[in-house]
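Here's a structure for you.
We show some of the complex, not the whole, and keep each chain where it was.
Naming follows writing order (A and B), and every chain is counted from residue 1.
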Amino acid sequence: MLNPDRYFDPAPDVRDLARELYGRAARLPLVCPHGHVDPRLLAENTPFPDPAALLVIPDHYLTRMLYSQGVPLEALGVPSLDGTPVETDSRRIWRRFAEHMPLFRGTPSGCWLRHELADVFGVDEPLSARNADAVYDRIDAQLRTDAFRPRALFERFRIEVLCTTDSATDTLAWHQQIRDSGWTGVVRPTFRPDLAINILHPEWPAEMDRLAALTGRSIVDYRTYIGALEARRTFFRGMGATATDHAALTPYTSRLSDHDASAIFARARAGEATPADLAAFTGHMLMEMARMSVEDGLVMQLHPGSLRNHNAAVFERFGPDRGCDIPVATEYTRNLQPLLNAYGNDPRFRLVLFTLDESTYSRELAPLAGHYPALRLGPPWWFHDSLEGMQRFRHAVTETAGFYNTAGFNDDTRAFPSIPARHDLCRRVDANFLAGLVARHVLELDEAQELIVELGYGLAKATYRLP
Amino acid sequence: MLNPDRYFDPAPDVRDLARELYGRAARLPLVCPHGHVDPRLLAENTPFPDPAALLVIPDHYLTRMLYSQGVPLEALGVPSLDGTPVETDSRRIWRRFAEHMPLFRGTPSGCWLRHELADVFGVDEPLSARNADAVYDRIDAQLRTDAFRPRALFERFRIEVLCTTDSATDTLAWHQQIRDSGWTGVVRPTFRPDLAINILHPEWPAEMDRLAALTGRSIVDYRTYIGALEARRTFFRGMGATATDHAALTPYTSRLSDHDASAIFARARAGEATPADLAAFTGHMLMEMARMSVEDGLVMQLHPGSLRNHNAAVFERFGPDRGCDIPVATEYTRNLQPLLNAYGNDPRFRLVLFTLDESTYSRELAPLAGHYPALRLGPPWWFHDSLEGMQRFRHAVTETAGFYNTAGFNDDTRAFPSIPARHDLCRRVDANFLAGLVARHVLELDEAQELIVELGYGLAKATYRLP
């Protein structure tokens, strides 16, 4: 069912080259420098519960599409925050999902799922209403075996390193448990201080309390706050982190004077900060995070441009990360000028930029990455992590930024068993892109052979400073 | 002259698949849920006047291109508003047009015209200065026959349903005449209240008078105004309408309080409304139109982002719709949030969105349509209703929104004899797109076979709630 030439250009010359290039990348270990797998999975290593709980309920790529066609999230077992009853029968959820498989035609979710079913679970027939129960039973039975526990899959997937994403005040206890277990799988945390910086978030005061408790310091003012964040970065580095990650509605950066930063921080602690304070403080803290990265060597990732929780009704009932985050146009050239002027020429600094606004690929991101030594372009993000999206990225950025200013692949997923499918899709797209360049005599074959290994393996390690 | 494989990918594997898929859509009836054909044509069913009056003078896609290369609109017989004399000899207009055919190389107008000449009029030779007179004579002779009257063409074109676009204060007398005639062709009106909402338009007071006269109500305040619009929607539904249509410079939406809406309406009636009032009122009335759609089930269409009448000199001499409307960048994520939060989760509501800003396809429109149940993406609009434009649309939106959140095809034309050419081009592009997915093993052939019928026929009917 999985055609060995899938995703390649059907023109025979290109297909043959793509096949040969893909062959050089297909079995390389997986480097996963950015993602959202819960480290508890690998710490506890208990079996996954059932097919729906593993593959459907937590995957907002799937549930949003069904929701868009009238299937209530309740019927898909998405847990509600407000006590609304939701479906709890996993088999019924699975059947509902299977009935709607045509919705995923032509989508990356459809491609990943097909790969996952075939390659991880040996299910070669397309999932449909007709075979829903049989497929459920087959997967369910496998999930009860040791070979399908998280660590076994990690090894079977040939994951060389998996980086998680962790709040600045995460104790990293699950990471510690993994280290203590004697298991040889490499799992690294990533420092993501979004909540600690979001001075208007209702949870921010509690986050400050956690920050104080974990660092054994009173967070009495801006100076002690910065010190506590630096201490947490040091702790994360000690636990193996090589990177930080930052979300923001815009990539606005601008350094405040110590006086102004201190004043905003004091207002925030007093519960008197304004939206303008938040914007100024966020722009300042990105500068501070870059400054700290220069000093401690953690690679800085920036993911801007998503307007979170667009649908208030869904957010209120089901909370965040339910497929209701919608991109907005994003400006990088002016917004990042202060940060890049301050740190972009420094060889110690590394910034990996992402976007949901593809119009910036050729207009802003590739020209910036083709100039500033500190900058690398992250792979196509979220909606664009797809067959077409990855092609558009390579077509739009390569001529201006080259290959070596791009960061390799991120699977960026919480869906652990989809990891091989995602890397495989990317390696196929890259192989096909390189094949097209060879077929048009832009590249020599030996250059493409070297590049496919870089794109599928080497650049991710180098970009994220992974040993 | 019309190659049977036209517009298909030249790679043999894809071409063969495209041919097979297109074959399944080629003879499906035409569903025309949005367009600008004058219902009078089909009510009176009198012969079309002559080739230039039918094919050149009213088609601003053609006249704008000749104008851009220095041919005065006067020489093309475009009627002037200011008494400027214009060419009245249809044969001379036709010759002028024929001489400039090279301008349409590579354009959809060129593709449509070639199809129309060959398929409707049996003219297989490319139109040129050399054969202009002969082609004129041949078309002219046919237009005098009964087989080329509007209803005969409607039937020959296999049009299942044709929706027109009608002002809120249109009496729909031509629609009534069609119904009364006993002819079985299905022609439906569409409720387009742009003028009734545009409180700064010089014609708005007269529109209010018409609204009062047609509904037998005094439009004394905002409340009676809303009541009168609701009455007109009821009338349109009774005449077969299944949809409304709305143009706006931006898709800004925001509900006003009754008090504020009433105050703006009162200022408008007093001739004292400001541009800020117009913007606020337009954003509010889009909310109201959505509210009414929830209640009466009319599908709401929104066509934002065209800056009308960019060229003042042409507008003054020739009026609107002369090819002088130029797109502007358009923002959907934030602008539509109020409307989608209020009504986007309601299964009774259906909103079809259009854009002239292709950068929004993957950034905003596909993510929105891949989440909100009420939303469907309209087909590529206007400049983008073309071979390349339709390909870009499918490539940009499918992976995030899927196929089933798109609305099928609109021919959106006032050029009645071009309707089959437009549907044919779209069906070929869709067949070719699906063929590419099959050739790359993203879709199975049976899935593509099912989809081509949906894209070419089923989705338009379902989206527009056509029986």
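Everything below uses one rule, namely that a residue touches a chain if its C-beta (ideal position, glycine included) is under 8 Å from a C-beta of that chain, and two chains touch if they have at least 3 such contacts.
Not measured: the values here are computed from a predicted model.
Shown here are 2 copies of a single protein sequence; counted across the entire complex in this file, the number of copies is 3.
Methods note: only the chains that are shown with their structure count from here on.
Averaged C-alpha coordinates put the centre of subunit A at 40 Å from the centre of subunit B. Residues 3, 5-11, 64-65, 67-70, 102-108, 110-111, 126, 307, 310-314, 323-329, 356-359, 383-384, 386-389 of subunit A touch subunit B in their complex.
Contact residues on subunit B toward subunit A in their complex (touch as defined above): 11, 13-14, 329, 331, 333-334, 337, 340-341, 344-345, 347, 359, 362-364, 366-373, 375, 395-396, 398-405, 436-437, 439-444, 447, 450-451.
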